[in-house]
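Written below as structure tokens is the structure these notes are about.
Every protein chain of the complex appears in place save one, which is left out.
For reference, chains read A and B in written order, and residue numbers begin at 1 within each chain.
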Amino acid sequence: MDTELTRLTAAEIAAAIRGGEVSAAQVTGAHLARIEAVEPRVRAFLHVAADQARAAAAAVDQRRAAGDQLGPLAGVPLALKDVFTTIDMPTTCGSAILDGWCPPYDATITRRLRDAGVVILGKTNMDEFAMGSSTENSAFGPSHNPWDLGRVPGGSSGGSAAAVAAYEAPLGIGTDTGGSIRQPGAVCGVVGVKPTYGGNSRYGVVAFASSLDTPGPLARTVLDAALLHEVMSGHDPCDATSVDAPVPPVVAAARQADVSGMTIGVVPEFTGDGVQAGVLARFTEAVELLESLGAKVTEVSCPHFSYALPAYYLIAPSEASSNLARFDAMRYGLRVGDDGTRSAEEVMALTRARGFGAEVKRRIMLGTYALSSGYYDAYYGKAQQVRTLVIRDFEAAFERVDVLVSPTTPTTAFPLGERVDDPMAMYLADLFTIPSDLAGNAALSVPCGLAPEDGLPVGLQIMAPVLADDRMYRVGAAVEAALDARRGYPLLNDAKGLA
Amino acid sequence: MPIARDDVAHLARLSRLALAEDELDHLAAQLDVIIAAVARVQEVAADGIPPTSHAVPLVNVFREDTLVPCLDAETVLSQAPAVEQQRFRVPRILAEE
Partner (left out) sequence: MSSTSTATRLVAYDEAVSRYDPLIGLETHVELSTRTKLFCGCPATFGGEPNTHLCPVCLGLPGSLPVPNRAAIEYTIRIGLALNCSIAEWCRFARKNYFYPDMPKNFQISQYDEPLCTDGWLDVTLDEAEAAPYGTGPHTFRVGIERVHLEEDTGKSQHMGGATGRIHGADYSLVDYNRAGIPLVEIVTKPVEGTGQLAPAAAHAYVKELRDLLRALGVSDVRMEEGSLRSDVNTSLSPRGSGRWGTRTETKNVNSLRSVERAVQYEIERQAAVLDAGERVIQETRHFHEDSGITTAGRSKEEAQDYRYFPEPDLVPLAPPRDWVEQIRASLPELPAIRRARLQEAWGITAAEMTDIRNAGALDLVEQTIAAGATPADARKWWLNELARRANDTGTELTSLPITPADVARIAALVGSGALNDKLARQVIEGVLAGEGSPDEVVAGRGLAVVSDDAALAAAVDEAIAANPDVADKIRVGKVAAVGALVGAVMKATREQADASRVRELILARLTQS
């Protein structure tokens, strides 16, 4: 019974709870049991909040018993990336410098989840301060891909993606700055969504790169992701960069799932060398599938996309170097070296050297360099100009097509340890996801099969214009439905890592 | 142009990172590679192209001048490394600002 409950989608769970077939308490209990069973191998969670989860579930059951109207995700369990502040759980951002920090406030999204009756099971592992593509930069050890425990679950939202893929929760939330929701989604065989920038509140999301960070959903189905998208999104007066516009009708689009008459652009810059053969094969098949479903496919060159990665690795570290300056041992967090003789400056420097991992240090120094007097124009300034050109490429493309597609990431999940000492190799994982972060438009990854050479999941990336998130859900749902029908069983049944 | 080790040491000081010598060597080598890679942005012809600091163009987002309840001092100080006289106690500061 427990196993069956953990195999349900979020939509099915919510309906079952509303219909009285099962209690929220049972659902939560089943997922906590699953977590206990698989966590030693997956290590998706940094903190499991069992008591709080049970209390939240009980509250949903009480409301149902009292005859209250329950929202579309009431009683559904969720894994929350440890970058969101939670007033009743620690928030570490995967970093030793915040080990044990308990925020005195909830993120807006945290509050919206609680108000919706969603049951937060705990905080998931991540690359430290969201910098990375594998969770190997976590100060608390990496998470493991449920498809193959010797491989990475992607990053930086690898913990949330792994939790969903391992059936520890039907829903997860991550943040996407350079691809950190879509890439782990792709390599774990789940749906990962980066909504339009500003469509989701960043209040309470510990900042990595402020102009790029985008909270978003992870789920095993496109519809589930859409349901979560609608619950978490929307304008927030506490976030000055949040968009004051209605949430696009993503649930309706996910249900509609019909691509006939749509135009789809393939980005040729993203289908060349460097893409794993099996990834390219599955991608090409997905495009052909879309054609067979009634979409018109055409090639749309986006010439500045190939400069997006270097531009990103200037803009993001620059903002991060400033955002992470507050971790200085004065007000909260780790303090090292305060023996009564050292100066504040020394204690700050010792604490940061000890409390930050290598990748964070690299990016802080890179960002400091790019913003330095004398270098600003050539690096940060130039990168912001490239950003404009990437935006213009998208605008021109979307005049011709409804959505753009590409593989989500060049390879399937790579082995743990393979790229840890090669930053540039690690950065390449974000090659196809970065342009949408720079331009702020919507993009999602939907599983489109397994690469034949390694039997690991491949993601299809669908990119839509700013505030047209519904379009990508429509296309994603269509692909998912067709592939599921062809396969005859859920993709994750093939995940052998936890067998 | 490769980045000199002294420059990397300077960056570490600016960023308040007390790096050990071997760590500095290791990071300097890696930064050198990364900087060369990101310098590719300079290949792009961008004369007259305005920089973008905000991808989704919004202007004039304000809040009204109304009071909102504060945190109490106990909460504010509860996770401070050191507290004295209801204030954050910090080690001696060297530089005037």
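Annotations for the structure displayed:
Methods note: a contact is a pair of C-beta atoms (placed from the backbone, for glycine too) under 8 Å apart; a residue touches a chain by one contact, two chains touch by 3 or more.
Every value quoted in this text rests on a predicted model; they were computed, and no experiment measured them.
When the omitted chain is restored, the residue from A:Q52, A:S210 or A:S306 that touches it is A:S210. If you put the missing chain back, the residues of subunit A touching it would be 84-85, 91, 93, 98, 101, 103-105, 107, 202-207, 209-211, 237-241, 318-319, 321-322, 325-328, 330-332, 344-345, 348, 368, 371-373, 376, 380. Counting over the whole complex, subunit B has residues 14, 16, 53-54, 58-68, 70-73, 76-77, 84-97 touching the chain that is not drawn.
By our rule, only the chains that are shown with their structure count from here on.
Averaged C-alpha coordinates put the centre of subunit A at 24 Å from the centre of subunit B.
Of all the residues in subunit A, the ones that touch subunit B in their complex are 101-102, 104, 196-198, 211, 237, 240-241, 243, 304, 307, 310-311, 313-314, 321, 325, 328-333, 335, 338, 340, 342-350, 352-353, 356, 358, 361-362, 364-366, 368-370, 372, 378-379, 381-389, 391, 423-424, 438-440, 466. Subunit B makes touch with subunit A in their complex at residues 3, 7-8, 11-20, 23, 27, 30-31, 33-35, 37-44, 46, 49-56, 58, 61, 63, 71, 75-76, 78-82, 88, 90-95.
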